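The other protein chains are all here in position, but one chain of the complex has been omitted.
Note that the chains are named A, B and C in the order they appear, and that numbering of residues resets to 1 at the start of each chain.
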Amino acid sequence: MIGALQTAARLHAAALADVQSALDPAADQAQAIDGIWHLMLWVCVPMYLLVMAALAFVVWRARRQRRERGDVATASEGSLYNGLGIWVVVVMLGLTVLTTASYLVDRKLIPAQDAQVKIRITAKQWWWQVEYLNDDPSQQFMTANELHLPLAQKTHVELRSDDVIHSFWVPNLSGKRDMIPGRVNQIELTPRRAGKYRGTCAEFCGLQHAKMSLLVYVDEEKNFASWRSAQLGAAPSPGSEVLEHGKRYFETTTCAMCHTINGTTAHSLAGPDLTHLASRSTIAAGALPLNAGSLAAWLSDPQRQKPGTNMPTIDIEPDDLNALVAYLLSLK
Amino acid sequence: MATRKPQPAPDVPQHFSDGSDELARTWADAPGFWGWLTTVDHKRIGRRYICTGMVFFVLAGILALAMRTQLARPENGLMGPDRYNQLFSMHGTTMMFLFAVPIMEAVAVYVVPLMCGTRNIAFPRLNAFSYWVYLFGGVMIWIAFAMNVGPETGWFSYVPLANSDYSPGKRTDFWAQMITFTEVAALAVAVELVATILKTRAPGMTLARMPLFLWSMLITSFMVIFAMPSVMLASTFLITDRLVGTHFYNPADGGDALLWQHLFWFFGHPEVYIIFVPALGMISSIVETFSRRAVFAHTAMVLALVTTGFFAFGLWVHHMFATGLPALGNSFYTAASMVIAIPSAVQVFSWLATIGTGKPKFATPLLFVLGFFAIFVLGGLTGVMLASVPLDLQVHDTYFVVAHFHYVLIGGAVFPLFGAFYYWFPKFTGRRLSETAGKWNFWLFFIGFNVTFFPMHYLGLIGMPRRVYTYPVDMGWDLWNLIATIGAYLIAISALVFVVNVVRALRSGEPAGDNPWDAPSLEWATASPPPAYNFAAIPRVDSATPLWSDNDLPALSGLRSDRREILLTTATDADPQITWGLPKPSSWPLWSAIALTVLFIWSIFSPWGVVWGAIPLAVALTIWFWPSPDDRGLISEKSR
Amino acid sequence: MCLRFRHPDYRALLALLLASLALVGCERERREYSTQPLPETTPATIAVSSLRPGGAATFAADPRGSHYQRNAYDINQGERMFRWFNCNGCHGSGGGDIGPALMDAQWRYGGSIDQIVASIVQGRPDGMPAFGGKIPPQQIWQLAAYVRALSGNVPKDAAPSRSDTISNTPPLTRMPEQPPASEPARHP
Partner (left out) sequence: MTRRIAIVGDVSELADYGYGPQALGWWGVLGFVLIEGMAFVLAIGAYLYLMPFEAHWPPALRPPDLRYGTLFTIVMLASVVPNQLIKHAALREDEPAVRRLILIMIAFGVALLIVRGFEFTALNTRWDLNAYGSIVWAIMVLHTIHLATDFYDTCPLAVLVHVRGIDGRHFSDVEDNAVYWNFVAFSWLVLYVLIYWLPRWLS
């Protein structure tokens, strides 16, 4: 049965090129776990079929029995006890194999401290704050809800939480790890296939747990480098009157109370860093694609898109809205 | 005990169900509704316990339907996140705390004393009290839910999400107090069952001859006793954090969020086995009866039950693999979680062997047992998968886990439970359920169940997390969710068939007779439904399957019929020791339960509720335990 | 048997429990994420009167005030904003620092929720900035409700308990009520 499930999975993976699937590993860690999964199938499916066969046999045998009321069955039990013994041995063997294998894989997942890229992710209700760490402060930068990882390099991710328990889970890359207030967890990712993957919060974290996802781009070395250098810079200064208007609105009204845009006066960390918003492909932690339409919809009534989100509804004049949208979309 | 020839006295009973008029008077309840309120008869209380449990089962099932309907389509607008979160919190809370554990204890409350061959459960007033507390707790949380004060942080209420910062208002406080209600009830019943099984077994029913159902309930009761204090402590810490500002779960002030998870799962994992072990006992009873032979390897089965109960306390951390605890410790829990598969394997083998070497009759109860094999074994195997730390890190908190524990809990507990209903219903009511409807009930349930939950394995693997009120369009989850929703409605239909079947049987089912299945254990020796005193004389047992002997059933006379007297026997060999008077019906368990309810609800709004609320409670309890002059059950009329 | 659960006795029981809930009402539990149905504007009429401490009680209170200061969710959000907008920077965690303490009964510009809203919107001399136009009205109401809660002016069953932070003050669930001294006590 599980075998059928698993082939179905393969077909499905091929068809949709899953961006969020444990069955389509794209990193060493997920690969190792995928191995355990196959081993499990090879041990458990036969076990299951064996029991079902026994069940079928028992029923078939019983159907042939004529049964008069009042007679009590008697059978030699010696052979049965032998059977029981063998059965227990078989089960124990299977379990031993699985325990050992899972122990070995578990070792592989323990982060070594020699990663080239170090990231700190802080989960908040209901988005991800991402910091690319570096010993040289000038080389550090902050973004949100989107990761870029260099292909075939170890990335060390430090996981924290600012409010409740969240869980960082990008199934194509590795298993999940909880983000617990007052504690620091770690996970290591070594991606082997370039592409776009999707992660999501895997621990129930309140109203918008369902819409707390993040995108992970695994880039060739040089693409990663260029993305990185782009992120390091401050936000481009507005080149037109409209953009200027948008920037002014951002700095002088509600937006600046929670958000940061480097190179402006907005420096609050209550909400996602928007310095290079336009370089991302989604907004609101993956709830909406990034484009003028959805951005305008989000700004004018966030509570319709994500009921309960901490982004407040503001009554904003149409021309202000247009200017603001234009400005945000200019933040490449 | 003086053994002598039976003299033909006028009141020597011919059958277990023909007691003298005096005996009947002694054990009779007050007539009418007052009698219904004050009864301490384990059969009446067991019946209402079962009914209440089933009502909560249906209610929680309706919530499940609502959730499946919301998830049938991506981006579905049927309900918002707040409503959905309350729905799944209530679904889990109701199923675990108000259905699964109580219903198992409820069946035991009815069946255990009969199986032991005694006249009532030990501590009958405590039994009545526990029912009222359970009922009031359940009603309270459902009214709170109806008034938008339902729990919103899941049946597990992880902190800090359940702390004041992130769960404002009284929702979580009501949840925490509901826990206290249900735990008080469950613990009381556990103590009654331990005492009943160890002290009131019919003479000759040594531990070696004790039916496996009694064994499973004995072990379950001990598990309840050791596991439930943990969650009571946890929820008390939670509510004090929320009401008087303690810091147990506050990492900023020396507390820790994981303390909750340790305490909760130290209860929460045994909880699963507290639900599962009674089902094992039910299966043994059913298999034995319908294959007409004693269960193969009785000793091995008992050992399997004991080891299951023991290891159940060594697994809780496998719910916390993703929290980043030391890897070595995790590996230990992996091993432990794997080991617990062995006793289950032993039992499955023994049952199959029993059926195979017996002469089985495939009536509905046995059908549900066969369904159990097909479903539970699969759930057990996915359980083995989840025991592996690395694989768990992938599928933990996904629909794979949802599938797994529904296979284990519905397959492992609810299917045997339905089997048990069909098996014992004639004893409960004196009427038989329709076999045809039973088969429909089973097949609809079996198919509907697999249609609902099998696709969820796959959903989890392709990345669908649990506890989401909606999901995006382009994830490839739509089809499988739709299928699961359809299956859920199939289950609903089968539940409907069951209800209709029961109602029909109650109205016009064919009379069952004492022992319709020709079963071997003592509950079938007396009438269906049994008289208030269960047994006119105390049965004596000289084999594990007493009713399968062709002679007249041996019994002991000499228990007084002018008061509610039972026979106490030694714990291991069941040798007669002393007789013991049980209390008469009383309304004070009810008043005490009401006082306790007031105390608990009051304490949600003010800590002083605990202090002032304790006064009426103390008064009620005092009157409860005060031996009233007319209650000769509570006094001794002999002296040494 | 099941039919028995419809018996009057159970109705009585339900009534009892309903009553115990009705006591606190569900004003407390309502959660409005969007600003509907109330058109969110801050009370305009207060500015003048609030400059005269003690004169506060003379104008008609804004009807929304009472809703916000009973609603657990709004007070809770207010607490969050209080942290995010760094009100602590001047007011301590209610204990006061550069700005006045908020946990006592002393109010320079009136302690009714409307007056607090006005103070937040318009700002006050000696350092309190005007947040009108920066903080949307709903959040200002929530902030004001929380600020009143700091001095115990909140229904105990709607008050937030200790937050997950280091705090040297007892939780608001146990804060004694201190009606504003500059106005006749007006419990919400």
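Operating definition for what follows: a contact is a pair of C-beta atoms (placed from the backbone, for glycine too) under 8 Å apart; a residue touches a chain by one contact, two chains touch by 3 or more.
Remember, predicted model here, so these are calculated numbers, not experimental data.
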Contact list for the unshown chain, restricted to visible chains: B, C
Residue among B:20, B:69, B:206 or B:579 touching the omitted chain: B:579
Omitted-chain contact residue, chosen from B:436, B:543 or B:622: B:622
Contact with the hidden chain (one of B:436, B:543 or B:636): B:636
Given B:68, B:201 or B:247, the one touching the chain that is not displayed: B:247
Contact footprint on chain C, counting only the chain that is left out: 162, 170-171, 174
On chain B, residues whose C-beta touches the chain left out of the figure: 1-4, 6, 12-17, 122-123, 126, 187, 190-191, 194-195, 198-199, 203, 225-226, 228-230, 232-233, 236-237, 240, 244-248, 250-251, 253-256, 259, 262-263, 266, 513-515, 525, 527, 537-540, 547, 551-560, 565, 567-568, 571, 576-581, 618, 622, 625-627, 634-640
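Everything that follows uses one rule, which is that only the chains that are shown with their structure count from here on.
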Best-connected chain pair, where connection means C-beta pairs in contact: A-B
Between chain C and chain B, distance of the C-alpha-averaged centres to the nearest whole Å: 45
Geometric centre distance via CA averages, chain C-chain A, whole Å: 38
Multi-partner residues of chain A (at least 2 other chains): 163, 181, 307-308
Interface hub residues of chain B, defined as touching at least two other chains: 82, 160, 165, 251-252
Touch list for chain C against partner chain A, complex: 31, 33-35, 40, 77, 80, 84-85, 133-136, 138-139, 164
Complex interface listing, chain A residues touching chain B: 1-2, 5, 8-9, 12-13, 16, 18, 20-23, 30, 32-33, 36-37, 40, 44, 47-48, 51-52, 54-55, 57-59, 61-62, 65, 67, 69-75, 77, 80-81, 83-84, 87-88, 91-92, 95, 98-99, 101-103, 105-107, 109-110, 125, 163-165, 167, 169, 171, 174-178, 180-183, 185-186, 198, 200-210, 307-308
Complex contact set, residues of chain C against chain B: 1-2, 4-5, 7, 9-10, 13-14, 17-18, 20-21, 23-24, 26, 28-31, 72-73, 75-76, 79, 156-158, 160-167, 170-171, 173-174
